[in-house]
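All protein chains but one are shown in place.
So, chain A:
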Amino acid sequence: MNYLSQIAFVLVLVVAGYFLAKRIKEIRGNILLGKDVDRSDRKSERMKSMLLVAFGQKKMFKKLIPAFLHLLIYVGFLVINIEVLEFIIDGLVGTHRIFAGPLGDAYTVALNIFEFLAVAVIFSCVVFLIRRNVLKVGRFSGIEMTSWPKLDANLILVIEIILMFAILTMNATDQILQTRPDANYTETGRMVFSATLIPLFEGMSTTGLIITERVAWWFHIIGIFAFAIYITYSKHLHIFMAFPNTYYANLNPKGEMNNMDEVTTEVKAMLGVGGASSEPPAEISRFGAKDATDLNWVNLMNSYACTECGRCTQQCPANMTGKKLSPRKIMMDTRDRIDEIGKTGGDDGKSLLGDYITKEEINACTSCNACVEACPVNIDPLSIILQLRRYVVMEESSAPQSWNSMFSNIETNFAPWKFPPTDRFKWANDLKTEEKD
């Protein structure tokens, strides 16, 4: 009997491991479809930023209530997962609560902490469900929040609640079984929170209790594996991606746009300055970005780290004044498109610009960096918007007409407005004459 469950457990572990590894490989592969960008510098600064922003949840605390509720879930997840280690050992070796004996009283303390956190997680998830579905907090809606993202958000919260109840049920029945001589369950000490559930199960037979305890155990562990796979299809991937994402985030001033070196080579040749190309011109696929594969890997990683929290969109001046632009949508579209390219190879005649993101959206951006500042996981939607604009102007020459006029003013008058360059210094004469009056 015991052997059977050990074999079953190994099977579950292998199957879950296989699917998880496959998904990780796919997502990694998709991210690496992006162009190269060097983020191997300033390692200690990067580490610090990751510790503060991801591990320390620093930017979450710009909004206190969700930050606090999220912190409970976050800490709960980190700590309760220590218990999963025991689950795995028990499952493989065929033991029951292997740490109970060696740890003694410390085990009881640990379990009570886990249970407290489980209750805290349930509390937070319930409040999050209310905020989404009853209070309808504004930033959880928007054109990009179609049926799947909404369902996904609710599913995660419901699954977490169920998983936490599985732990509590398991502990409650376990405690009753410890008092039944015919069950022979290891002593754990009193587990305060699950003890409140004891009245629900007390009337059951020992066999019934053992079945309930075992089902809860299996449900929890299989649930965790299933959840691990599920999140790879979900915004919930942030629980992992938040860490590399904050590590590799841009550390330069937010106002700085990256220099396009391939353009520099051409401009230098045109102006006849600098060592005219000693090296052969690098093969340029395209100026700017039309599809997700034209973006760099950090942009793509960003898209997988997005929590769809809408803080960016809420702060976006274009969005709040009714324009189509939503930085969250930029991130979600990028992820959907790179996922699609990962599956189809991308030769489907579609592209990120056009089929997902429209010019009307990117043209509305004021490059104000409010979205970048607001993002709790240091995502940079602006970088994607600007690369798409570069494609529109340099490859399609289809910028708005008034921008084209601005370009030609700069070319001919060296100012974005139509003033003769000889008038540029007139203010100084005006100043002198005004002062004489």
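The rule we apply is simple: a residue touches a chain if its C-beta (ideal position, glycine included) is under 8 Å from a C-beta of that chain, and two chains touch if they have at least 3 such contacts; residues count from 1.
Definition applied: contacts and distances are computed from a predicted model.
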Identity of the absent chain, which is to be given by its UniProt protein name, from "NdhS_3 protein", "Transport permease protein", "(Fe-S)-binding protein" or "4Fe-4S ferredoxin": "(Fe-S)-binding protein"
Candidate in contact with the missing chain, chosen from A:139, A:290 or A:389: A:389
Among A:150, A:214 or A:323, the residue in touch with the chain that has been omitted: A:323
Sites on chain A contacted by the missing partner chain, in the whole complex: 252-257, 259-260, 263-264, 266-268, 270-271, 273, 287-288, 315, 317-318, 320-325, 360, 363-370, 372-373, 386, 389-394, 399-400, 402-403, 405-407, 410-411, 414-417, 419, 421-425, 427-428, 430-432, 434-436
